[in-house]
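Complex shown without one protein chain; remaining protein chains in place.
When the chains are written out, they are named A, B, C, D and E in that same order, and each has its own residue count from 1.
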Amino acid sequence: MEHLIIAPILIPAFAGMLLLLEVRERQHLRRLTGLLATLALIPVALGLWHQAATGEIDVYQLGDWRAPFGIVLVLDRLSALMVLLTAVLALPALIYGSRGDDRRGANFHALFQMQLMGINGAFLTGDLFNLFVFFEVLLIASYGLALHGRGPARVKGGIHYVVLNLIGSALFLVALGLAYGTTGTLNMADFAVKVNELEGNSLDLARLSGLLMWVVFGLKAALFPLYFWLPATYASATAPVAALFAIMTKVGIYAIARVYGLAFSGGALAGLGRDPLWIIALVTLGLAAVGVLGARRLGEMVAYLLVMSVGTLVAGLSWSSPEALGAMLYYLIHSTLVCGGLFLLADLVARGRGELGDRLEVGPAPIGRGLLGALFFAGAIAVVGLPPLSGFVGKVALMQAVPAPVYWLLLLGGGLIALIGLSRAGSSLFWRATGDGETHSLDGPRLAATVALLATTPALAIWGEPVLEACLAVAAQWAQPSLYIDAVLGAGGSAL
Amino acid sequence: MLEIALPIAFGLFVLALLLNLYRLLRGPTLPDRALALDTMYINTIGLIVLYGISSDSKLYFEAAMLIALIGFVSTVAVAKYMLRGDIIE
Amino acid sequence: MNEIVEFLVSAFILIGAVFALVGSIGLVRLSDFYLRLHGPTKASTLGVGGTILGSLLFFSWQERALQLQEVLIILFLFITAPVSAHMLAKAAMHRNLKRRDDTRGGPWKQ
Amino acid sequence: MNLSILVLLPFLGAALPPLAERFKASRTLLALSAAALPALALGLMVAPGRRVIDGETVLSSVQWLPSLGLDLAFRLDGLALLFAMLVLGIGLLIILYARYYLSADEKAGRFYAYLLLFMGAMLGVVTSDNLLLLVVFWELTSLSSFLLIGFWSHNSVARKGARMALTVTGMGGLALLAGVLLIGQVVGSYSLGEALASGDAIRASGLYPLILCLVLLGIFTKSAQFPFHFWLPHAMAAPTPVSAYLHSATMVKAGVFLLARFYPMLAGTNLWFDLVTLAGMATLIWGALAALFQNDLKGLLAYSTISHLGLITLLFGLNTELAAVAAVFHIINHATFKASLFMAAGIIDHETGTRDMRRINGLWRYMPYTAVLAMVASAAMAGVPLLNGFLSKEMFFAETLQSDRLGAMSWVLPLGATLGGVLSVAYSARFIHDVFFNGEPVNLPKFPPHEPPRYMKVPVEILVALCIAVGVFPSLTVAGLLAVAGTATLGGTLPEYHLSIWHGFNVPLLMSVIALVGGVLVYSQRRRLLQWHARLPEINANLIFERAMQALARFAGAFSGVLRNGSLQTYVAWLLAVVALVLLSQVRPHLLNGERPLLPLDGVAVLAGAMLMVAAVITAILHRHRMTAIMSISVVGLVMSLVFVRFSAPDLALTQLSVEVVTVMLLILAMYFLPVRTSPESGALRVSRDLILSVVVGGGVGVMAFAMMTSDFTSISGFFLENAKPGGGGTNVVNVILVDFRGFDTFGEITVLGIAAMGIYALLKDLELTSPRSDATGRPWARDAHPLVLVTISRPLLPLALLVSVYIFLRGHNLPGGGFIAGLITSVALLLQYVASGVGWMRYRMPGDYHPVVALGLLLAGVTGVASWFFGHPFLTSTFDHIHWPLVGDFELASAMLFDAGVFLTVVGATLLMLANLGKLSLLDDKGGNAGQIGDVGERGDA
Amino acid sequence: MRRLLPFPLLSLFLWATWMLLNGFSWGHAVLGLVLSVALPLGTQPFWPNVPRLRNFPKLVRFVLVVHWDILTANVAVAILIVGPPRRYRPGFVELPLDLTDEFAITLLASTISLTPGTVSADVSEDRRTLLVHALDMDDEDAMIKQIKQRYERPLKEIFEC
Partner (left out) sequence: MEVIMALMIATLVGSGVYLTLRARTFPVILGITLLSYGVNLFVFVSGRLSVNQVPVVGMSENPSDPLPQALVLTAIVIGFAMTAFLVVLALRGEGELNNDHVDGGSDGEGG
């Protein structure tokens, strides 16, 4: 059973390979393969979470080479949580995609699986360079997916996305070069230990390494001033892809949390980049709120909401107390699933409005106006953080954990602005619409996938306590890097 | 004797490379640049072989051989581009 | 290391280097493309050839056994170099590059 | 009996009407389905209600989010009981009323559902015993009222009104949330009980002013207190039952309810007095004035509501216990007469088809019964004796006299109060006279109007009856409830007071008289007043609000447009600027004096380095002469490989060389479709900006590199050097790292390659590009597509290259080489065939589709990795053995080589999938007529 | 045998290459043998028509001659480039071909290019003429004659007869 840790990487990997092998275009076969593989991830992820919930940290030594020499996968609560979240998000997205969007270009299913492989790998790896490799895996797959389908807008957005991330990868390599060139190791735990033994130039270089990592992760997470690419790219991507991408920014946030928690929460470079991150996060939050209000398309609006959540999360993260991280993680789960659902919803709406698409202008009522309207209403309440849905729980948790007036102000003010924007959007999409679209002609599975994602928000609210407790447990473990380090480098490794 | 001959030989090859670079930048025509690049590849072989001798190591042989084997492909590609625009048709 | 061998090695590599250089000088000095085209053939033949003979001798002596590996470099070069020359010539003719006015005959239309 | 069930009932009830509607229930049945659960709730409340009347406080709590301090805790005390009864009682009457009000074609099911949602939320607000829970229900009232106000969503006024209400009250709610969280911080708990108990602590804490402001913001927005009153009139776009419910009895009362609820917690300070009294006074008078000038029946009622809420607020602000009791009393009274008035207005609207009082006249003749009801109710509103309004207004006047907070200015309060009284009499008078008398109706849409259906009047009758009953026999009717409610409000002790109609001749009585007389006088002067008002500039809050919102949105759009200007160059500049910032902030000169000794320079290295730099810079300068740029960048690549040779990295040299060749082919393939050169586009400003960025970033990285090279460090590499042979079975440590120590990286790396190939294939699929018929100089292409010499030489090169690949592959584990390089050599050899002989020729000699090749490569690598599971080892654990073949000798076989074979296959497959398909592109359009007959390389796809 | 070794010359060539690459050992001799049989078989489709070697000794002799010419020509051209300035006449020469086999023609073209001073610039579509650019040719016909008898005839004998 000790191989279970690597399953979230290998299942999609092999699924992807098989999909490549399938030369004759038997669409149903491809869909089946993809769906089964994605479905399989959920029990696996649950198993892993169950394993991690016990509080022990499992280390998987690839090639049977012990850390820090070989690459290790590390399953702690944090990584388990992220893997689980990914699985939960991916399945509805793929179901939605399997209703025809996958036909709008080649290799959709293979790319989708590879994307999952990259994301899970990034969450599980305990090695800095291996993190880079998995970043590249998920990026190249995301390039393919972002450009899936046709259309100039998509290509333009794609070019921007690709170029920026290629530069980001180069920066990451510089950071890694510095990390190795100073500490002489690539293993995260070992790096965390060695950093504290540095002095003089080496210490300065290590600091630079850390800061450059923040820049890279900040780009992935879409922080100010590095988020400008996101709205166009996400809004122009096909719905299931956009929905899956809701997790991508979280990969960047995860990376910050992971590296910061291990290497920079204490020791020689304690609190590295904390204050800048705090400020940048708040700026992001504010600007994104403005973006929501100014958005001209529903997809764009959701993308900005996503950026808002990023600001909210990173601010909570950079507060770097266990409570704050716990609350942040709850909000992360909430925002990922809800934004994913809203991306799908935006597409459902657009489908019913012909030429107009999801542009926020008065036009024919979307198919299934009543139902979609209700879903939109719920999603909006959740995402702006009004009771009784998960957004409110998350915001209250964050406000309790991060008692900083400016944060409260931005959180509530941003929420209000988003509320105004969303109410205008909803009014022109569902109320002012002419004629009323019939509900019955909605595509069942598509609707189901959307509902499934949006249904998580009441669930997260009703079972908020267990979820919050889980998140706090994750945070508690995160707050003790020595646990992780000892698990990876053997007992007393942290004392090395 | 070798320790005198080697530096000289190095010098001459590098000088040759510099002249090639000059032609490459100077042009005036694309064929000239391509020709210069091709020549650079070839002189590089010499340089690598010399380095093998000076460091008494055969580990660099493959590099030289590789250039000899596939170095010309890019030249061919450029030439084909000039002739047909489309190098794979 | 044995003087004679050392001398021969030195001689070979120097000859090689000199011809390589001369080829490159030709590449710079000669007045039209078709003339310059003749430069590299030197570098690729005697230039590299000489150097490699030197290295052959050197390693054969070092390891007290015939080391013919490097011959392959010459071999490959002799196979490939003419192709690039040929293709470049065709390209030049296609572009109808100017040639020295006293050039006899003329290129073919591509 | 658990209170949470009580609160839950209306929410559950919300599900019934839509269901009933689904089953085509009659309108009456619908109404009944809606009324069922609220009625049940009302019934269930009797038992606990008794205990409350007996002075008990009924509590119940269910855990929800203990880690947030948010529990489903409810309390039923006097105050809660009073409001709960209002909410449920009036709610039921409204349902009955709506049964007749709503026309047959309206979605009554949805209407009742919204109404019940609101009812539940309201019930929650008044009964919750947890501050956070209270906020939850508070926001729910905003949301459900949003739906109710916008119920007639086809009507623009309704939509705008709904959004305005949501925005204003929503904002208030968020403020309230912040305030509550702060209270929680001070008290250390969100339990209402504890909070009420620790009022002194709160008032003492430094946060008190902030808390008070936040909470009041919530209250004032909800109760439409000046200056947040403007949303209420526009909420009148809602169906009248909604107005009657929300804007008389419930939602707007939520604000004043909170004043009562938090009274023990926050009241009693001067700040409280100033803020609350002031707001109350302003609202009282402003509302009354505005009411007077309305021509819309419901508008009049709306503003009168605002005015009365101001009155109640004012009372709470006075900081005297008696005033608080009076406030509670007036809440009850206002609820009764205002609800009945709204219903009456609704009836009139319903029967005449308009609400414009300029057209509605002399209805006395057509609907005398309704007229009587309405007249009684408005008399109560005016504070006419023997009606409930009189009693509370009397107390109000009395209390305004008591306060001396304003010192010398204390007379302002009673004066304002009287003025308010005068005005309220005036508009009440108008409601009666202008509607039921005042001549003949002016072209009513429905004429002649009749009395409404029997049961539509019942709710009104009940309420009016209450008005009278309370007005005549206060002590028999309302006293008990008021007492417990007052006690709850004050948090224990109830002051001395007696409800009676006659207190003897005293100042309050005088004030009442002034109010009545003055009111009638004012109304008699109405024409002049109306003319005067007509001359005032018309301000439409709705319009202003809408304009403001649109402006805001437009600004927001423009603003984020400035940041997100759609220019990649700007985004890249931002990114690099951040990097530059980091570098400038951290890179210091002392980095340049590292302790490590430098390697000696030598001429060759210097010149080679110079060559690289020149080539790089030239590439940057000449990038617009694209072919030249390609040439110079390949020089850079060439020197790179020399550098790798020089610094002991033959593997890298080989890799660099072979990748270089493929890259150049790739670029040239692309150049066929891209412009050959472009004219300069950048302004000097942008160029200099970019130059600065380049210098800073490049320089910074250079300095870091130097600092790194010149600082000592210890690394884990010793382990690899020691264990490569014994542990990995290979002597080429780099290769052993790639296929063994860090084989997982390589696994990911080839996956990237495979994905890139798939992605590229997808990108190229049915991409249409037109092949230029001539080159940049306008010269048509050469005829000879496959030059003889090239073709004939390229062919023997294939087996030769394959041989070399095998050689490179086999030695890789022990000497420079390996699967990746071998793969690239093979690919180049095959690509050469494509170049020489063309796609058409190749397709008969190569697999039709390279996808499977990639897949097989990846599978081989992956399966090799998984295989180690069956030997009880983790993924990618390698094993090796020496086997002796007769005559041949020792052969080492390492599982790592299988993995490397996977790498080889992937590289070949991926490279060909990319370039061959790229080459195929121009086949799509007919060039030299060779389309069609020449097929496809790797034809597949999900389409 | 014919089916196993479609192109004996190629196989021999490959085997020799293999041995050169790896240096002699029985193991490699065997492995080389395997490869030099397998690879030509595997790549057979890539040449529809390759001439069969008729006369091996002549091939050896030809190779030697070519190398000698390369040596001398190199010197000549070197002098021409860096030596004392003297006037020389470049030009294009059309060389009528007796060779018919494409492989042989290619070999001839390559040989001409390899020997400094001449580059084979093009082959006519009918494969009848070879266009050669010469760095310095005072006598066109002499040059044609020399090429024909020094290179073309041997090649003809080696591959076609």
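Quick note on the criterion: contacts are C-beta pairs under 8 Å (C-beta built on N, C-alpha and C of every residue); 3 or more make two chains touch, one makes a residue touch a chain.
It should be emphasised that the depicted structure is a prediction, and the values quoted were computed from it without experimental measurement.
Colleague: Looking at the whole complex, which visible chains does the left-out chain touch?
Modeller: Across all of the complex, the chain we cannot see touches A, B, D.
Colleague: Looking beyond the chains shown, say which of D:L509, D:V703 or D:A867 touches the absent one.
Modeller: Candidates D:L509, D:V703 or D:A867; residue touching the omitted chain: D:V703.
Colleague: Please pick, from A:L4, A:L29, A:A53 or A:I167, the residue that touches the omitted chain in the full complex.
Modeller: Missing-chain contact among the listed residues: A:I167.
Colleague: For a quick check of understanding: of A:I6, A:L48 or A:I140, which residue touches the chain that isn't displayed?
Modeller: Checking each option in A:I6, A:L48 or A:I140, the one touching the absent chain turns out to be A:I140.
Colleague: Which of A:I11, A:A37, A:I57 or A:L178 touches the chain that is not shown?
Modeller: Result: among the candidates, A:L178 touches the missing chain.
Colleague: Residue by residue, what part of chain A touches the chain that was omitted?
Modeller: 129, 133, 136, 140, 143, 147, 150-152, 155-156, 158-160, 162-163, 166-167, 169-170, 173-174, 176-178, 180-181, 186
Colleague: Which positions on chain D touch the chain that was left off?
Modeller: Residues 565-570, 572-573, 576, 596, 598-602, 605-606, 609, 612-613, 616-617, 619-620, 623-624, 626, 629, 633, 636-637, 640, 643-644, 646-652, 655-656, 659, 662-663, 666-667, 669-671, 673-675, 678, 681-683, 686, 690-691, 693-695, 697-699, 701-706, 708-710, 713, 715-717, 720-721, 724-725, 731-734, 737-738, 742, 745-746, 749-750, 752-753, 755-757, 759-760, 763-764, 767-769, 814-816, 820, 910, 914, 918, 921 of chain D touch the chain absent from view.
Colleague: Could you please point out the chain B residues that touch the chain left off the display?
Modeller: 55, 57, 59
The criterion applied here is as follows: only the chains that are shown with their structure count from here on.
Colleague: Chains still linked by touching once chain D is gone?
Modeller: A | B, C, E
Colleague: Of all the chains, which has the CA centre nearest the overall CA centre?
Modeller: A
Colleague: Among the chains, which is located farthest from chain B on the basis of C-alpha centroids?
Modeller: D
Colleague: Between chain A and chain E, what is the separation of their C-alpha centroids in Å?
Modeller: Measuring from centre to centre gives 62 Å for this pair.
Colleague: Compute the distance, rounded to whole Å, between the mean C-alpha positions of chain D and chain E.
Modeller: About 75 Å separates the centre of chain D from that of chain E.
Colleague: Rounded to the nearest whole Å, what is the centre-to-centre distance of chain A and chain C, using the mean of the C-alpha atoms as each centre?
Modeller: About 58 Å, centre to centre.
Colleague: Where in chain E do residues touch two or more of the other chains?
Modeller: 17, 21, 109-110, 120
Colleague: Listing for chain A: what residues touch at least two other chains?
Modeller: none
Colleague: How do the chains pair up in terms of touching? List each pair.
Modeller: Every pair of chains meeting the touch criterion: A-D, B-C, B-D, C-D, C-E, D-E.
Colleague: Going by the contact rule at the top, pick out the chain B residues touching chain C in the complex.
Modeller: It comes out as residues 1-2, 4-6, 8-13, 15-17, 19-20, 22-23, 29-32, 34-36, 38-39, 42-43, 45-46, 49-50, 52-53, 56, 58, 61, 64-65, 68-69, 71-72, 75-76, 78-80, 82-83.
Colleague: Mind listing the chain A positions that touch chain D in their complex?
Modeller: Residues 2-3, 6, 10, 13-14, 16-18, 20-21, 23, 25, 27, 30, 60-65, 68-71, 102-111, 114, 117, 121, 129-130, 133-134, 136-137, 140-141, 143-144, 147-148, 156, 159-160, 163-164, 167-168, 171, 174, 177-178, 180-186, 190, 200-202, 204-205, 207-208, 211-212, 215, 218-219, 225-226, 228-229, 231-232, 287, 290-296, 304, 381, 386-388, 392-393, 396-397, 399-400, 403, 408, 412-413, 415-417, 419-421, 423-424, 427, 430-432, 464-465, 468-469, 472 of chain A touch chain D in their complex.
Colleague: Going by the contact rule set out above, which residues of chain C touch chain E in the complex?
Modeller: 19, 22, 25-26, 29-30, 32, 34-35, 37-39, 41-42, 45-46, 67-69, 71-72, 75, 78-79, 81-83, 85-86, 89-90, 93, 99-100, 102-108, 110
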